[in-house]
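Quick one: the structure is below, questions incoming.
A single protein chain has been omitted; all remaining protein chains appear in their positions.
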């Protein structure tokens, strides 16, 4: 059965995710909420080169979020916008709408707000929602267990304009108990979409696990994978690892 | 308690492994059996720059293997020589001496002979006995499960003189159901010690897992790890994966 | 002064090149010739998301190339289509229109036809028209001179669907006197846009020069660079190396 999806965010990544959702057979992009009022009332589908109507654009400046979700019910909200949106879809949670958030700049307060929503509905949060990165993290945890004395460093590469250390690198550092100041090396050059490499050094051998994003559609694919999984979940707070756990559990059979 | 170790093979890799065993606190290198009669009767320790006596050198040309193991009992034989040695230490197996073989050029017949010995003692066989390669293989199996549609290719790099595709690459290809002719790419240049990279390609992301050997001591470390594990095992045929399994099982706790 | 540009080809790469030309301040995309009659009479600019009219689309099925260039004069033709177009713009050469061809599938006959046009106008031909690849080739030639005994191998990676060895890899092999069968390793996985690595192996060190294409706009940038250079040239047959030679000659000052 076709699932109804609402999308927050229509920037560089958001618009690519919109396209992936439109392309997905079992999903329908009901609407898009963006910050500015540019293209308000038009359809995302047209702006992305399609001829049919899909994904009507709303501006968060003008929307009344007390009633918005009554008139625009969806199965899942996918959020690729920024930290402020979590305050706008609280009324969605009470209506049982699932939430998949890939926002990368939450403060501690924002994150707690998102967690509160999980008392009402199923919320999945992953700041880097690709299958590949989540595999990388699990594989690194495993290797650290086998080779506890290995020295570990992270190298992340992104386009020149990207400010700050990548949220994904911080997450990897956290999961591997590394020093975020010392063990993350950030390269900012040209137009590199995004790569994360974790290097394990032993006296006589080196092991490298590297993930390269080719384009932002990887986020769309990850979000769709997460959406299909979270749609059948009870209320609660979930991470991407759990979404892929059903695959993992079968590995050592 | 210090364990007594006998080593078959004293070539390029074997001599480095000898050094690692000598350096290992809990182990004593009782003897080394080599093919030629070069340095027969001398001590491996001296040839490796140590001043004490450790690892007396015997030649398989002159040794009488019907009685050798009575006079030269050890806890474990580590074999870094070639396929013929398996016929020489059959009398060791009946005396309960454990066997760790890292021989890379067994024929099917030789391998069956090695397996027969496992009816008498604990035998661990791994043609690439480094921790890193065995991790790489397990991680690749895992990723293939999560991303069954990924295209997979292997790139292996070794020094110019190395003939044939690496045994490790063939093993990886087998474990991942790849085509050994098409999916293995062999680079032979200069003095590269050895590297194996497995590339997983998805439409929007690429994942690479790479193992680089810095020097042959990695094999010694792997053999020591395997030896410590196999020493407490009942008779049977084991692979390196099982030696590291106790680490793995704890990962998803 | 704004230069008038005509483009042959509006496929996967051609349409990206069209966008780069439209974005370039000193150039105007006068028209696009494509094989099919899809969108005939419309403007490339609209199909690429712009609102102004630029790059009227013609179909080579319906165009009369005896008169086409009288009515549609340009300073330069850029060709990202296929080998057949060289027969369509012969009347352009006699009118002094410069030609930049990045076609990758010329037969020997086609290539000779292109060379003949250089008796009438300036023709620049480069099957991989990025700055980076042309730098890579020159740097490799240099290194081969310094280290004549180095072993050399090429690894090229592209998306799964790409058939045959890449033309660029063949070109590199030719320039470095390598064996095209043995020394080129082709990886075909997922959605990799395109990378070429040349590995120089010496007994104690390895040197790698690697070029990664992030997206097809790199071809547009290279074509624009070549166009600006060829526009001031007399008739003759030129390669990309020469277009960047003015930079090179200053290096050892």
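All chains are identified by letter, namely A, B and C, in their written order; residue positions are counted from 1 within each chain.
Everything below uses one rule, namely that a residue touches a chain if its C-beta (ideal position, glycine included) is under 8 Å from a C-beta of that chain, and two chains touch if they have at least 3 such contacts.
The model shown is predicted, which means the values in this text are computed figures rather than measured ones.
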**Fill in**
Given C:48, C:63, C:111 or C:147, the correct residue touching the omitted chain is C:147
**Fill in**
From C:39, C:59, C:72 or C:221, the answer for touching the chain not displayed is C:221
**Item:** Touch with the omitted chain, as defined above, among C:39, C:60, C:82 or C:206
**Value:** C:206
**Message:** Please identify which residue in B:63, B:193 or B:231 touches the non-displayed chain.
**Reply:** B:193
**Request:** Go through chain C and note every residue touching the omitted chain.
**Result:** 130-132, 135-136, 138-139, 141-143, 145-147, 202-218, 221, 244, 247-252
**Asked** In the complete complex, which positions of chain A touch the hidden chain?
**Response** 150-153, 155, 157, 159-160, 185-192, 199-206
**Prompt:** For chain B, which residues reach the chain that was dropped from this view?
**Reply:** 49, 190-193, 214-215
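By our rule, only the chains that are shown with their structure count from here on.
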**Request:** Could you label the chain B-chain C interface same or different, taking same to mean over half of its residue numbers are used by both chains?
**Result:** same
**Cα-centroid distance, chain A relative to chain C, in whole angstrom** = 37
**Item:** Distance from the mean Cα position of chain B to that of chain A, given in whole angstrom
**Value:** 42
**Asked** How many angstrom between the C-alpha centroids of chain C and chain B?
**Response** 50
**Item:** For chain C, residues contacting two or more additional chains
**Value:** 190-192
